[in-house]
Every structure is written in structure tokens, then in C-alpha cells.
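All protein chains but one are shown in place.
Here is subunit A:
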Amino acid sequence: MLTLSRVSRRYGETIALDGVDFVVPENTYMSLLGASGAGKTTLLRLIAGFEEPDQGEISINGERIDGQPTHLRDIGFVFQNFALFPHLTVAQNVAFGLRYRTNAPLTNETEIKDRTEEALELVGLTGFGHRAVSAISGGQRQRVALARTLICEPRIVLLDEPLGALDANLRSRMCDELKAIRERLGVSFLHVTGSETEALTMGDKVAVLANGRIMQTDAPDTLFSHPGNADAARHLNAWNIFDASLCRTSALDGMIAVRFDQMDVSAAGTGPADRPTLAAKYLTGEFNGPTALSFFRADDGTLFQIVDHLSQPRLPDLVEGQRYDLHFPPQALRQFHGAA
């Protein structure tokens, strides 16, 4: 179990992390979702020991690891750019940790060879050992990076946007494989990403990092349907967040949120009386396959997005520049307290 308590990191005037409390349980795939610049990579680098926190404690199974040198922490790290050793072959890359690590390095060549082949098999690269790392594709490099880390049996594996450098097709395949590999090994993965779909797909649990803090940690479906605060909701890219006073009929106040797929549209003035309704101008639509996204702007400038599913269309024909009534069932809204 990896525990961070009140971990802070500053770079000059900018505060990257501001008292992060965070727990990664045993045998868990944890996704960490955050916008770029939110401090995701900083958090991983602190855990790995490439940098030290200004304040706070990091520990694994109760043993404090901050202040320890990186190579004694026993934590795996998979880099976004893979960071393979360019002068070594695939097999030498994978065997690197076993051969040269400080704690109990292996000297028996047959054992190294067997373990290397085992690791390559695990990531589906049997027979690629003799290749130069330049002679394999991006997805294969990713697997080599993974095999190189996993062969050392670290206590936890940190993945820094591991799919960011891959193309979309490969990304979804690697998603499944990463999950499968993790389940076979039973080690915890902490996967950092800026993509909400990736975070929700991969994680047994998803944590949202914003403003230098962990805003919420929950199972993917819970997080998606019940974001605990406006920041968490904003990162899911599925919630309209707006001031309740925009609604004509409701007596609500403060910031409220309604999911993209739970809002309906009617011609101006015809919104049902039993539903909270607000007026907005239709801006434009965006078609992206199975769903279509429509954009509206309310009177105070708030942007609204509404998802329509191709198989069950529920929006009327929309004309750009026209005003419409947007409404939603009262039980669909979530209300947040405090500032957004």
C-alpha cells in the first residue's frame, strides 16, 4: 500500500502539489486523472524519488520512502517516451535491472535469459530479444519498457501517460493488455493520464488531481455518476456545470451540474413546467460517430454541451443562432457546495 500524506512541492512561486493525501491500495489498478500542468508527473516523480517533496511523507506499507535514493525504493517507472537504452538490444534492455541492480543482482546467465524470455512472453514479444530498440515499433517499445520494469518485481508500478505516444488503435489494445498483465501479476499500477476515457476504462479506482490536490477517489462508475465536486465533474468531460440562478423555475442556488446526456432541448418558451429550464442560444453541432454533440451558450456566457445518441435521437432540428429551452429532470442535477 502506497500512502502519501500532506505532500507538497513548489517550483519557485508555482505550487505544483499542495498537500496531497492519497492512498494506492494493494493489488489495484489506480488511474490518476488530471489536466496537463496539474502536477501529475510531479507526483509520480516524487514517489519514484527523482525529486523530493518540500513537505509531507511518502510511505509504502508503513515504511517511509521519501528521502531514500531512487534505486533503493523498489518502485517501477514506465516513461511516456519509454526511455529505452538506445545502445542495448531488446533482451539487454529487459535484463538490465536484473543484471546491474544493487540489491541481489543476478549473475547466472541462464537464469537471466530465462527470466528475460518469461518477461518478453508476458508482454507478447517472444522472439524479439535480439532486435535493436530502434528496429521495433512504438507499441513494441512500450511493451519492452513495461517488461523491463516488471521483471524486477517492483512493489508498485508508476506509469506516466504510458499510452500518450501511441496511436488510437494501439492505445485501446494496450489498455486491455495493461489490465490483463496487472491482474496476472497482482501488483499495483498507478497510471497517470489526462484522458478521462483512459482513466475510466483502466482504473479499478480513479483519482482526480486538480489545483495541486486530490479532489476525489472512487470507482469509475461512482465517480462518473456522482462527482463530489465541480473540479472532479469538470475533469470527466461529461457534465455541464453552471449557476443555478440560470434556471427559470427552480428555487436552487449555488453551482449545479447536469450530465451532457441528461439534458433535453425544446423550442423557446415550450419547456415543461415541472422541469428546471433555462434559455440558451444554439451555437453549433459536432458529429463524432455514434454520438452527436450540440453546443449552446446561456445568457451569462456559460457553455452547455448536450449529447445525442444516434440510435435514440431526442433533440429537435436545431438552427444555428436560434434560442431554445434546455431542461432536465430535477433528479438529474447534482449540487455542489462551496466555490467551483
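Assume a residue touches a chain if its C-beta (ideal position, glycine included) is under 8 Å from a C-beta of that chain, and two chains touch if they have at least 3 such contacts; residues count from 1.
Note that contacts and distances are computed from a predicted model.
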* Asked: Out of "NADH-quinone oxidoreductase subunit E", "C-type cytochrome", "Succinate dehydrogenase subunit B" or "Putative spermidine/putrescine transport system permease protein", what name does the UniProt record list for the absent chain?
  -> "Putative spermidine/putrescine transport system permease protein"
* Structure fact -> Sole touch to the unshown chain from A:138, A:316 or A:330: residue A:138
* Asked: Which of these touches the unseen chain: A:77, A:242, A:296 or A:336?
  -> A:77
* Of A:36, A:102, A:169 or A:331, which residue touches the hidden chain? -> A:102
* **For subunit A, the residues touching the chain missing from this view** => 48-50, 69-72, 74-77, 79, 81-87, 96-97, 100-103, 132-135, 137-139, 141-142, 145, 148-149, 152, 165-166
